[in-house]
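Before we start, here is the structure in question, set down as structure tokens.
Every protein chain of the complex appears in place save one, which is left out.
And then chain A:
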Amino acid sequence: GGLDCSISFVSHVLGKVCVHGRQKEILSVLVPRLTALTQSDCIWQRICWRLVECVPERWLEAVLLGFVQRAPGADVLSRLLGNLVVKNKKAQFVMTQKVLLLQYGHTTEVLQNLLGYLSLDSMRRALLIKVLQDLLETWGSSSAVKHSPPEQQHYISRAILICLSLLKEPEIESCRQELLTSMMEGVKCHLDSNLPQIRRQGMVVAESISSRINTDGPVLKFQYEEDDETRELKSLLVQTPPSSAVPSPLDNEKEEAGLPSVPETDKRSPAAAAMKPGEESDAELDSDDDLIPYDMSEDKELTTKAPLYIRDCMEVLTGSGSEDVDRWEAAVKVLESLIRKNPAATKEVSVELAKILLHLEEKTCLEGFVELRQRAQVAVLTTDPVPVAKFLTSQFYSLNYSLRQRMDILDVLVLAAQELSCPKSHRKTKHSSAQTSCIQVLPGSDSSKDWRTVVDERIKSKTRRFATGRSQVEPVSGPNEFNAVAGHFFFPLLQQFDRPLTTFDLLGEDHLVLGRLVHTLAALMYLAVNTVAVTAMGKALLEFVWVLRFHTDSYVRQGLLSCISSMLLSVPAERLLEDMTEELLETQSWLGDVVEKDPDGDCRRLALHNLLLMENLKKKLSTVPS
């Protein structure tokens, strides 16, 4: 104590040892001792400083490095070294340039120590700023980014971040502009790089710089994936001794950075759990033992597909497929509409289809089967009248048909004739009324009543028309389709009525059918008004009536009288008088007989009607100048 001893020898020794690579051994003993000694004792501090100062320059680097590495903290280093870095040029060079820029193998603690050391004294702080600038310059140089190893760049980034954390607000304020410039340049170089690591580092550093220089206002924000490196870098911004009044940048980072790590994991888990809560909440709402329903969107009504083509229909109807009754039913229901929609297709198969329909029997208890069949038959007949009429009329006189079937034929012929003779505009309404005025199955006098009313109406309308003139609007006219085919409907029916077959004898037992035939002929006659064949038809009919006029069955006789009425109404008056005068006279006398002597009231009435008609006819003709 009190001696002014020279430590230079010790320094020499120290330096020599360190240079020879024995830093560790000697400093591992020395530094802790010195740390302890210099803790509170100023004298020891000065001794320490002297010690280091006296180390010859050529060995100073080794010693300094050793100290920096060994020192447990920046403040210890500060105690040990004092302002050496300011006083000693070599020291300064080592500390501010060499360690930071020329070497990059040191750990983060070393950097922390060093830079912390620089920050702890006001004299040294200037150096710190300079250091930062140098670092940024290197960081921002594109050649450095391209050519220096990533480890070095990482090292520099770390150093920058530590500096940033150590610097105070005003200091940063002072060099703001430079910082900004360097940052911009640096960011550009870093983002250009192909290595994602470099890019990330650049982004982190830039963000940090930006956050420090723009504490208020928008900061630079990058989106990058967090990894250990970035996290480590960011953690450097926080200094454990909160000497600087900067708020923990780490928190700021979290708010401002692109994808903070913790919220990311949070996001991922909700996404994964989204399925489960959805289902669970469903189940909870229903509180049904959390049984999750399956997709039931395929559960629809079973509908049998009706056939779309006529040939398919035919197949279904003729098929032995007794299994698919649903399909059969669907086919029956849809047949009429198919026929009407596809006249061309129907014409190809018309006769066959008519045959199928004629023989079609009810397989299941289908509502309205009879009507459906009849309508389909009418549809076929109207679509392709000539061949189908030929077929039907021939079948009428064929063997092995039931009475029901023969009468069906007649009904169908009349309905079809009605449809064909009706102008198209009226047909639509006729269809709906056809449902109600459909010829009944029962062989009652119903059908004759229908026609009677029609005939009566016609008579009335005819007489009235003379009195009142044309009070009705002219309906839209179109060609009479029945014209072409009337003969085909009519004449074949007349041809074979007197030829008995084994199962069918019109003139014998089957007078029911005969009655229906006669009524049918009357209807056809009536509908044949304005056709070309009407006169021929009239003649033939009159002959037919003449043969049968004394038939015993009153239904037949009524039919015959309706025939006369139809004839008188349909055949133009001139033709009647010119071509059929004798027959008419004979008929007139017969009618007079009927009026007086016929036992059946209806017959008498009808005969009277006919006589009236004939009278009217004569009057009409006599008024017209010949």
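In the analysis below, a contact is a pair of C-beta atoms (placed from the backbone, for glycine too) under 8 Å apart; a residue touches a chain by one contact, two chains touch by 3 or more; residues count from 1.
The working rule: contacts and distances are computed from a predicted model.
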Given the choices "GNB1L protein", "Calcineurin-like EF-hand protein 2", "Dolichyl-phosphate-mannose--protein mannosyltransferase" or "Response regulatory domain-containing protein", state the protein name listed in UniProt for the chain not shown.
-> "GNB1L protein"
Write down which of A:Cys42, A:Leu291 or A:Cys365 is the residue touching the left-out chain.
-> A:Leu291
Of the residues A:Cys42, A:Leu302 or A:Leu399, which one touches the chain left out of the display?
-> A:Leu302
Provide the residue numbers of chain A that touch the chain removed from this figure.
-> 286-296, 298-302
